[in-house]
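Every protein chain but one is kept in place in this view of the complex.
Chain nomenclature is as follows: A and B, assigned in order of appearance, with residue numbering initiated at 1 for each chain independently.
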Amino acid sequence: MIDAFMVIAYVMVIGIAIGAVAALLQKDLLRAAFLSGAESIALAFLFQALLAPDLGLTQAIVATVLMPGIIIIGIFKTRRHEEE
Amino acid sequence: MNESISNLWSIPLFIIIPILAAILLNVLYSRKRAISVTAAVSSLALIVVSVLSPFGFHWFTGQPAVLPTGGYTYRADLLGWNLALEYYYGPLQQIAIFLASVLLLFVVLIAINSLKKNTGTYISLLFLTFMSAAIVIMVNDFYHLWIGVEIGSLIVAGVVLATGEAVSQKAALKYTFFSALSGAGLAIALALILGVTGYANISDAIIAMPLNDASLASVLYVAFGFTVLSWIYAGGLAPIHPLKADVYGSAFPHATILLQTQSKLMLVAIGLVILRLFGTLPFAKEVMLSVSVLTMMIGVVMAMLQTDFRWTLAYLIVSHSGLVTLGISLGTVQGIIGGLFQAVNDVVYMSVLLLACEGIYYFGRGTSIKTVSGIAKRAPWLAVAAIIGAFAASGVPPFNGFQSEIILIQASLNYGMPELAIVVLMVSVTTFIALFKGIYNIFLRPDDAPQAGEKQGMPVPRMLYVCLAALIFITILFGVYPQLAINFLNEAALKVVYIPWVP
Partner (left out) sequence: MIELNLQFLSFMAAAVLVVIGLGGMLFLDNLIKKIIAFTLLSDGVNLALVTLGYVEGGIVSILEPGTSGAAFPTNAVLIFGPGIVLTNIVIGVSTTAVLVAVTMVLYQRYGTLKASKVLKGERK
């Protein structure tokens, strides 16, 4: 039985996997930070689907603001592109 | 066995006083006078609370079981055994926290003199180090155990970074990266135990542990493995000892006193938890024993190879952690008493050596045995203190190291493994050689290149000598009257062996 709820969960699971792989394959560190943030937001939706709405909210805040913010500060203070 | 049913007043103070002091010191930032007053008063308050406090419990949620008569009990066979997030303050906790807070006072008083700027931030980190150690030694539930280990490892990184040397920054980076693995492992172990037993409290979990259910055995093994991983990480045991040895070696010597106190308390606390929960699993004690033997051997061998007194001490601390875990993982009453007593003694005599190292740090340029020499002529009392510390560390009779090592040797003989006794003897002999290589070169070797003005360095603060005298007094006290310490440790050892579900 596949309903709309399950479809969202499928999409989120696939999004998590793709986001995680894509984040680590980027040469541009800024893009990698944003992609890992996207992966974390998909994780927040999955938390919602797994009946943990409080965690979903926390994860959404952390994923959109804090984690990418901290990493982006780090990137601006160091360098944006991975050296060869 | 009725005990006080209300929450103990003193247990929150061990957490609140360091946190408040840390916040206040952070705000004070670099006003030296206010910082020294605040820090000294807070650590004195911790000492006073640890001495005055009665023994008892503190619950955050949950409650003790209610008897039909209306009283409260801790008997495990009654239904309604529903303790949840819980701290326990007993004799073991009392001596451990008392020693840790005395050392905190000494370290804080020395640290105020040694750092030029950001003093407040640094000393607040020292207070938080004490707090994480106090959490881990008092705790009786997985949740706070895990939080204590995680917070502790983050704070260690901060304390190490304070030296500002490249080597300490690298050590902090590596240590923090690995904390991700061990923290995640401990969280998963916690979740597995919760899933198997349904309780976060360790006492409840031990009673509900399905040891006879073969289908759950693999889950228990995975949980055991992850707990041992975090034990190894928090205590700096063998396979990943370079992480912790780098941390010890690259922090300020006085900060290393608190770092090693923290990791010894974590070793004792997590080791006892592993023994209580998984002690009946086959191979559990063998795994722990092999880890500790490996730690002792590697630690002393690496200590022999070092040419810097700080790094010699760092690896010796690692190898003596192996002595502590040897006693705990034997699992007999005598062995556990030996392990706990060794932890107490280790903290004291390594502090003597580290304070002597701090003195060398003030006098010479660095602590390398190649560049520094002839300190004994300029600071004879420092040399005396270092030699006393070395005697205590290598188990020479009038000092405290002897008393705990003899208990460990007897325990391993009674356990039926004389090999372990030989390893303990080897560790103490090698400790002696490694330490005297450093002490001879630094203190006794004649000063080959006397550059009078340049090599003079700072004068040693008088506070250092006072702290050294106090610690040497404790060393000799425990060496002459070991019962003073063992009386505190007996109860914990008996409980772990015979009634493991009681904290």
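Throughout what follows, a residue touches a chain if its C-beta (ideal position, glycine included) is under 8 Å from a C-beta of that chain, and two chains touch if they have at least 3 such contacts.
Just so it is clear, the structure is predicted and the values come from calculations on it, not from any experiment.
> Of B:161, B:202 or B:376, which one is in contact with the hidden chain?
B:161
> Using the touch definition up top, pick the residue from B:24, B:45, B:188 or B:444 that touches the left-out chain.
B:188
> Tell me which residue among B:150, B:204, B:346 or B:405 touches the hidden chain in the full complex.
If we include the chain that is not displayed, B:150 is the one touching it.
> At which residues does subunit B meet the chain that is not included here?
Against the left-out chain, subunit B lists 143, 146-147, 150-151, 154, 157-158, 161, 166-167, 169-170, 172-174, 176-177, 179-181, 183-184, 187-188, 190-192, 194-195, 200, 249, 308, 311, 366, 368.
> In the complete complex, which positions of subunit A touch the hidden chain?
6, 9-10, 13, 16-17, 20-21, 23-24, 29, 32-33, 36, 39-40, 43, 46-47, 49-55, 58-59, 62, 66-67, 70-71, 73-75, 77-79, 82-83
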